[in-house]
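Quick one: this structure, given as structure tokens, is what I'll be asking you about.
Missing here is one protein chain; the remaining ones are kept as they sit in the complex.
This part shows subunit A:
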Amino acid sequence: MFNFTIRRLILTIPTLLFISFVIFLIVKLSPSDPTGNLPLTIPAEVREQIREALGVNQPLIVQYLKWLQQFFWIEPLIYLENATGWDLGAGDATRLISYQTRSPVMDLIMQRMPQTLWVVGTAYVVGILIALPIGVISAYKQYSVFDQVGTFVSMVGFSVPPFFSGVVVIVLFSVIIPSDSFFWLPSIYDTTHRVTDWDSFVYQFRQMIMPVMVLALQITAQISRFTRASMLDNLNQDYVRTARAKGLRERTVVLLHVLRNSMIPVVTVIALGIPSIFGGAIITEQVFKVNGLGQLLILSIQGGDVPTVQTLTFIFAILIVLFNLIADILYGLLDPRIRYD
């Protein structure tokens, strides 16, 4: 298993390099101008100087290599210097600068990470916690009323996109319900809000409810369906009959023998879904004005902010590759029949 992990980790290097190059090319080939969002009164020669200063006139391969150097060498070095106080000589090096804001891309990402992790991460955890019991019960009581209702809700969760369900809950909880009511919820997520005491915590909790609800509906729908299918596969297996023939309690049979087997594919799916937490729920963040990573990506695309788009996309790619590896390792840990060495 250890050798397998090392081998796979080494293999991720060429994979990621290839991905970064493809991302770079795609972003570069799109016909967008970094000065396009600047006021029209700026004369053409000044624009040209700005372009020159941003380095967009250099050959593509030079730009790519510079980006690689900045992403893999200078940025980590600077974060290391800031964390430890050492002087590693990265102080004057040019950092990855956003075209739009002229501030370092990594700082932008670090600023927006917490909002995304809080909202989307909470939704993921809530979704899983709701989905697992629903999946187990609907499989065990297949075609019962509970199962039918669960199937219906899952179908709704699957098929209603968040830009619709988000607006529906906003209309319900922010518009129809009067703002002095206990059930009223704020439709805009205030990221400047700091939790200092009980009241501010309650406010934070309330402003998280709607985005988390919308996202959790989707996640619950997916994972509960998946758990149900996996449980159903296992409930009819011969080893379940053996477990019953041993005189074990029904609880033990289902929650130990069946669930342990059913969780193998489910855990893999959950692990593969984690990068999407970081990726941010782009649309949901937009609907509730959560200024997370998803929103940053959209704004950067709109503004032709190549370094930011490229860096964000590449970070998502790293996470996806990494969690694929983690899913594989988890699979091997959970299922004794799978050994990679």
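Operating definition for what follows: a residue touches a chain if its C-beta (ideal position, glycine included) is under 8 Å from a C-beta of that chain, and two chains touch if they have at least 3 such contacts; residues count from 1.
Here is the rule we go by: contacts and distances are computed from a predicted model.
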item	value
Among "Nitrile hydratase subunit beta", "Copper chaperone", "Coenzyme F420-reducing hydrogenase, gamma subunit" or "Peptide ABC transporter ATP-binding protein", the UniProt name of the subunit that does not appear here	"Peptide ABC transporter ATP-binding protein"
Residue of A:Ala44, A:Val145 or A:Ala245 touching the missing chain in the full complex	A:Ala245
Option from A:Arg102, A:Arg194 or A:Arg337 whose C-beta touches the chain left out	A:Arg337
Sole residue of A:Thr35, A:Ser138, A:Asn261 or A:Ser276 that reaches the chain not shown, by the stated touch rule	A:Asn261
Residues of subunit A in contact with the chain not shown	237-239, 241-249, 257, 260-261, 264, 334-337
